[in-house]
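As you look at this complex, bear in mind that one protein chain is not there, while each of the others sits in place.
Each chain gets a letter, A and B, in the order it is written, and its residues are counted from 1.
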Amino acid sequence: MSPRIRVALLALSGLILLPCAASVIAGLPAFGSKIALYGARINAITPEARHVANMVSAINFDLRGLDTLGEEFMLLAAITGTVVLLRGHRGEGLTGRAMRRPGRAVIPRSEATVLACRIAGPLTCLFGLYVVLHATVTPGGGFQGGVILASGTLLIYLGEGYSGWRDAIHSHWLDALEGGGALVFALCGLVPMLTGAAFMQNILPLGTLRDLFSGGLMLVENLGVAMAVTGGFTQLFLEFMEETRQAEEPDEPGEESA
Amino acid sequence: MSAATNVLPYAVAAWLFGIGLYGIATSRNFIHLVGCLGVCQSATYVLLLGLGYRWGSIAPIFYDHPPGTPAVDPVMQALVLTDIVVGATLTALLLVLTVQAYKRGGSLNPEKLRPMRAGGKSGQSQGSSQVSDGGRQAS
Partner (left out) sequence: MSVILPLLFLLTAISGSAVVLVRDPVRQVFAIAINGLVLTILFDALQAPDVALSELAVGSAAVPLLFLVALMAVRTQPPGAES
């Protein structure tokens, strides 16, 4: 199909769908006028029922916890697929040559960069931990905090170079972290069943509203999500960086183009 | 002004989705195509959060405000929140598939990518097709 025909086909289908979209938009409630009843009920009931200040975390980890379990395994599946595709033919050597093109001059890191990364790296990780731990109190939670923690490890790469990064971060730990997080979340669903409660029923003491330790089982689930997201994203960064390193080893011809 | 404001978020969501599709249809580069797919994704975020907003409401976090203060819809936010994080890993998966397609087909242009067949391959060196045969039989 030539590009011209394809664009024409797209324009045609767009023209057909435009009246449908317009009628749907006209049927929607005006922006900012009202919210759905389900959300309004959750806002009204949940602070008393679950002793949690952050409604979004309450929905993710308690009210719709089963959905988050599904999301968790989607995350696991996507990252497993990425790793399986990438980790094919290369070894585990630790040469410090990732992200570098053969013809380009190598500019050494300035001391200011190293200093800034050594200061900002721990601070970023600290902030990520803060976001993870305060999931039920202030904005934050395992998903956001996990990504922040994973990008904090990137500052190690920026400051210490690739070989330093590989020394600090081990792929097996990340596998364990990622799978362990998903396991913790699944166990949070199954363990209540041992006590006779329903799947993922909140059996731990709920704590007090606005306290760090409020929400009971939500805290454990949040920790599981944080572990899985941190491990998963760091694993992604690691495998992507490895991918750029591969072509510069001329040992086995034909290896890099497979 | 008011009538336009009432439908603006939904119109913006539809526009983002449409231009993302346009980008996908006309893209000459797989990496560019994945970026256009991200624009389509962001259309759903805008739509969901636009549906959940209410004028004069607070965020659904009752830390500074007592419970019972009118707040925006937390269900939409929970949906979008997980979607963003899981969507990023899917973007990574698509990028990896792109890199693999480049290695096997030798081009990032969707026009030039030929269907993969078990036996022959157009214009690749002999060694690479032998190596990739092993992977194909395993799959």
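The definition used in the following text is that a residue touches a chain if its C-beta (ideal position, glycine included) is under 8 Å from a C-beta of that chain, and two chains touch if they have at least 3 such contacts.
Predicted, not measured: the structure shown is a model, and the values here were computed from it.
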item	value
Touched by the hidden chain, restricted to displayed chains	A, B
Sole residue of B:Gly35, B:Pro67 or B:Pro110 that reaches the chain not shown, by the stated touch rule	B:Gly35
Candidates A:Val114, A:Leu206 or A:Met241 - the one touching the absent chain	A:Met241
Chain B residues that touch the omitted chain in the full complex	4-5, 8-9, 12, 15-16, 19-20, 22-23, 28-29, 31-32, 34-36, 38-39, 42-43, 45-46, 49-50, 52-53, 55, 57-61, 71-72, 77, 80-81, 84-85, 87-88, 91-92, 95-96, 98-99, 102-103, 105-109, 122-124
Where the missing chain touches chain A, by residue	54, 56-57, 99, 101-102, 131, 139-141, 143-144, 147-148, 150-151, 154, 233, 236-237, 240-241, 243-244, 246-248, 256-257
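FYI, only the chains that are shown with their structure count from here on.
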item	value
Centre distance in Å when chain A and chain B are each reduced to the mean of their C-alpha atoms	15
Contacting residues of chain B [partner chain A, same complex]	5-11, 14, 18, 21-22, 25-26, 50-55, 57, 59-63, 67-68, 71-78, 81-82, 84-86, 88-90, 92-93, 95-97, 99-100, 103, 111, 124-125, 127-128, 130-132, 135
Touch list for chain A against partner chain B, complex	3, 6-7, 10, 14, 21, 25-26, 28-36, 38-40, 42-44, 47-48, 53-56, 58-60, 64, 67-68, 71, 74-75, 78-79, 81-82, 85-86, 88-89, 137-139, 141, 143-144, 146-147, 209-210, 229, 232-233, 236, 240, 243, 253-258
